[in-house]
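Missing here is one protein chain; the remaining ones are kept as they sit in the complex.
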């Protein structure tokens, strides 16, 4: 098979060669548990503290405020359930928005069933939360505001610092899900005003199965894992030493490479947008055009469905063709029966959500590979549109899209 | 430094060379997320399902009943809190015993604060739970019985199958914490009668940061991680693919090597007991002599304290001496101010708990290394006893120990 | 996730397109659900047989593969035989479908039935 072009880095990234190398000695040779006093243990402990320092440095935090977890899903569950429980006496109202990741929404739905009241604020057509709406939603019993830093699907970067100021003013705990931003764009817990912040290793060239939760000193939170006295008794369990060393090394590398990555990838991103707008008819760009992750491109193709685009790209038939891996908000791959709740929250009609394509780049991607992928996407779109019983060229039903006005697809089709 | 002799395998084991090798390709090359359809994802999915099959085979379960977690601490927290919550309407009484691991006791104390009623049954002088006491403790509102399979500190193997029969008869969910037994001695979920069973990868030559919870079909349990639709929506979060592949390979290897390991290590264990009884005065063997993990040895040395034993062994001063790594139940290394709650639960006076030594072997250990370690322990004991203001040779205060009678150390000293 | 046969029909769909001047047309599905199929047939009136059949489909891999398979199964069949082609028959011919796809994206046999009905209603029997 020809070398694939992997453009699904928002789902997961390749563990960097340097990261793997850094992890290696902690798997087989230095396998001691950091909880012990003998040298094999104190070396592991030192390695963990070095990683903590490195990760803290990446987000402007103090090392002692970093708590290692198994990933952002755990961090998000811990943040939400932990704060809710610790502050239950104070109040049971939490503010979020409709375009959050499932690892935020599902813990909140769970709390809702247990009697908490959750405000799921709408987002605008670009996916932005309105800080004024958050201000307006605050009640005396509000104990937590949780916002994603940048959306994993459409890349939109939220006005987090503004929300942080509101939270500070009202003295409400503020959680930021930074799974998509840490290691990719500058994240500073203080300027964001975050009291809690979730991090995932495998989203920035670190290993899978490790993440962290930043907990500002003084935040009241109940543990999710009770047990041994690891992580100052806030997160029990034998440390995943190789994983923690890996996320530390990924953080170290990210600090050095971030500026170059941002410049390169935002250039590629804008190039892709320009290319598809010029070369593919009847598309709609999803997410904010500029307040957006450098590595994220998302658009919908009218008249076709995402899984078939994705499959066609990943299993090309032409001799010598290279597979291209992207993702889609189609229901067919969501694990649920609904298309992406995020695209629906933008106001997109279901058919355009089904027909969405997300291209998420990695720092090593080249212009040549991107060009190859774009040609492949255009060809697949052409082929599937020829096969489509509903596509009519130039219909442009929803290209000029205005969420407030909605998209009157039924009338147009 | 001379090659160390690692005898703290109950804390964590060396990740096997074969396991590391199996994990390797899933770190850097095949880094795709199993949640996707393209080839890089479906390969990962297949690898996970193979690992699930392998782990299921090791414990006589069906693959679909295995749910991957980040370790036994997560599995135990999930089992306890998840069942408690799912069955809260039915009742809020849980039965356990005083000699459980902290990752069992702490979640239970947490539930206790929230209004659950927990019966912490006593254990006998060998650490055994009495099944009749469990029977007697069952009430109409009992919803869960949780028992360790084998104790991590003293190695005592509980009469789990008997307890399982009681649980089945009374139709009460039965959780077994098998962190110390899976991969080391035969574990069969059906003959144990377990409805839930916790597994830790790094305890049987697998990687740190991965574990599993066996959930028999029909068990009602609330998730601990809400979010994406991984693991049939019961445990959200991007799969730790290398870790899961690693625990699968560790399970495959364990099935092949278990019989030989049991024979070799129980031989070494009995040899060690005989040696220390012959060569070191004034000791007490902790845990059941025969109903015991093959790799576990635990004894207390009168008149000296465990941290100083451990430190002396791990930082030997003699030219060319090899460090020996063991563990102790002394308060000084517990992270708390108390000595091991497990040794206290046996009825041991605090000073003997402080003076305990745990030797836990790995399958590759040799008789030569063990002999070296034993001589080192005897020499350290001699040296520290010479330094001790309270040790009087031949006092044998608590050697003839009878829990019911207690150990009248104050009178003896 | 998909069988080789499904991938083959997805990648190389048979009978894609529209029959010219069709004798019957069947459309099923809904773009909001992500699947729409349109099946057109040409019928040999004397023999009551499907002379030609083509599909156009918007949808996922399974939707396209089942559409393609249904046209292969139907082609040359008598109408009453073609009506017997159930979802299960199509799925089996493809070497099985993933469970979640069994119903939501396996509408092609319904489309075929609709096309046959359409033909019958137009031809008054």
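A few points about this structure:
Think of it as A, B and C in the order they're written, each chain with its own count starting at 1.
The working rule: a residue touches a chain if its C-beta (ideal position, glycine included) is under 8 Å from a C-beta of that chain, and two chains touch if they have at least 3 such contacts.
Note that the coordinates shown come from a computational prediction; the quantities given were computed from them, not determined experimentally.
When the omitted chain is restored, the residue from B:168, B:260, B:274 or B:390 that touches it is B:390.
Checked against the full complex, the one of B:308, B:327 or B:360 touching the unshown chain is B:308. Touch with the hidden chain on the side of subunit B covers residues 303-305, 307-308, 311-312, 315, 317, 330-332, 337, 339, 349-351, 354, 386-391, 409, 413.
Please note the rule applied: only the chains that are shown with their structure count from here on.
The mean-CA centres of subunit B and subunit C are about 58 angstrom from one another, to the nearest whole unit. We define each chain's centre as the mean of its Cα atoms; on that basis subunit A and subunit B are separated by 36 Å.
Chain centres here are Cα averages; for subunit A and subunit C they lie 40 Å apart.
With touch defined as above, residues shared between interfaces to two or more other chains in subunit B number as follows: 37. Of all residues in subunit C, none touches 2 or more other chains.
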